[in-house]
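Just one protein chain is left out here, and the rest sit where they should.
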Amino acid sequence: MIRATIRALPLLSALLVAALLVAAPAHAVQPDEVLDDPALEARARTLSAEVRCVVCQNQSIDDSNAELARDLRLLVRERLQAGDSDDEVLDYLVARFGPFVLLEPPKTDSTLLLWYGPAALLGLGAIAVAGVFLRRRRTAAPTPLSDEERRRLEALLEDDESAGGRST
Amino acid sequence: MRRLFALIPLLAAVGLIAALGWPLIEGRNPQELPSVLLDKPVPAFDLPALEPGEPGLASGDLAGKPVLVNVFASWCAPCRAEIPRLQGLAEEGVTIYGLAYKDDPEATRRFLEVLGNPYARIGVDRDGRTGLEFGVYGVPETYVIDAAGVIRHRHVGEVTDRVADATLVPLLKELAQ
Partner (left out) sequence: MIVELGHLALAAALIVAVLQSVVPLYGAARGDATLMALARPAAMVQFAALIISFGALTHAFVTSDFSVSNVVSNSHSLKPMIYKISGVWGNHEGSMLLWVLILALFGAAVAAFGDNLPESLRARTIAVQGLIGVGFLTFIIFTSNPFERVIPAPIDGRGLNPLLQDIGLALHPPMLYLGYVGLSTTFSFAVAALLEGRVDPSWARWVRPWTLAAWVALTAGIILGSGWAYYELGWGGWWFWDPVENASFMPWLAATALLHSAIVVEKRDALKSWTILLALIAFALSLLGTFLVRSGVLTSVHAFAVDPERGMFILVLLMIAIVGSFGLYAWRAPSMDGGGIFRPISREGGLVMNNLLTATATATVLIGTLYPLALETITGEKVSVGPPFYEATFVPLMIPLIIALGIGPMLAWKRGDLAGALNNLWAAAIVAVSVGLALAWLQGAPVGAALGMALAAWLAIAVITEWADRIRLFRVPFSSAWSRATGLPRSAYGMSLAHFGLAVFIVGAVGETYFSHEVVRYAEKGDRIEIAGRTIEFDGVTERAGPNFNAQVGTFLTENGDRLESERRFYPAEGQQTTEAAIRVGLGGDLYAVLGEPADGENWTIRIYYKTLVVWIWIGGFLMSLGGLISLADRRLRVGAPAPRRRAAMASAGGDD
């Protein structure tokens, strides 16, 4: 219930348009949903955590108390009992609700940047850092110091001696 | 080179603003979910009727001419609000099939007695499984289905005058030709 309440706050406007199926006064997984086979139940829980409750804010059906989430949890268990593999269960849901139900977005052309963007940025950043170090090394020695720089350098060296590397 | 580098944050910022601004200008509702069944045949189903003796509703019944399938329930306030408009459409000759979604048949009967019945046929989806096949996530939902039994449009939420006049009716007319 409490989750329904908090989810419902920003939903007020949406609620006026459609009675989204969030009203059921129940918490996430109910005792009557639990499968007898613990291995199957464990798989169901893991899968449920990866399926988005489409009517809630960012919540998996495992966490949600929405009526629709309950229906989907039961559906997941039913498919598992019918012998579906994990991927088959997810495919079944995607065929009805679209890739939006997957909390882990599928790796397709349109999610290329999402999945590989961070790694690309890390690579570019590493190249930039390496570039700066290399350029520094090449330019560091020959450039003569201006008077002002010399003074600053002396100050820094002095600073270094007193504030100390670890070797002092 | 260095100037170019210094421009990157600005460009990224402009991109960011565009990404944020567009949905706002568009007035996009983040809750809305497009149906994946668009341009696909209706899922197979066969539901019992509300009244004994009457025909129920099955996927085979949807072929032949363009129709509306309206997913409704007596516990849903916007459904209550849209019934008169659906009746108007039915009087204009639109065939509307009802899918009584997760509702007690007794409550559905009372609901229709009080508000009137715009549906040519009603299928009782007591446990909501057919709804799941359709990918229903909020009631009411209204589907436009063409003569070949293919889903051409889904509207989630109340069928207002605007929705009916601007979307549903023109689409049905187009499909009828």
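Note that the chains are named A and B in the order they appear, and that numbering of residues resets to 1 at the start of each chain.
Here, a contact is a pair of C-beta atoms (placed from the backbone, for glycine too) under 8 Å apart; a residue touches a chain by one contact, two chains touch by 3 or more.
What you see is a predicted model, and the numbers here were worked out from it, not measured in a lab.
One chain of the complex is left out; on chain A, the residues touching it are 1-3, 5-7, 9-10, 12-13, 25-31, 34, 49-50, 52, 57-60, 63, 98-106, 110-111, 113-115, 117-119, 121-122, 125-126, 129, 133, 136, 140, 152-153, 156, 159-160, 162-168. Although one chain is not drawn, its touching partners on chain B can still be listed: residues 2-3, 5-7, 9-10, 13-14, 16-17, 19-28, 30-31, 33-34.
As a working rule, only the chains that are shown with their structure count from here on.
Centroids of chain A and chain B (each the mean of its C-alpha atoms) stand 31 Å apart. For chain B in complex with chain A, the residues that touch the partner chain are 29, 31, 33-37, 43, 73, 75-79, 102, 128, 132-135, 137-141, 156-158.
Listed in rising order, the residues of chain A touching chain B in the complex are 11, 14, 16-21, 54-55, 67-68, 71-72, 75, 94-98, 100.
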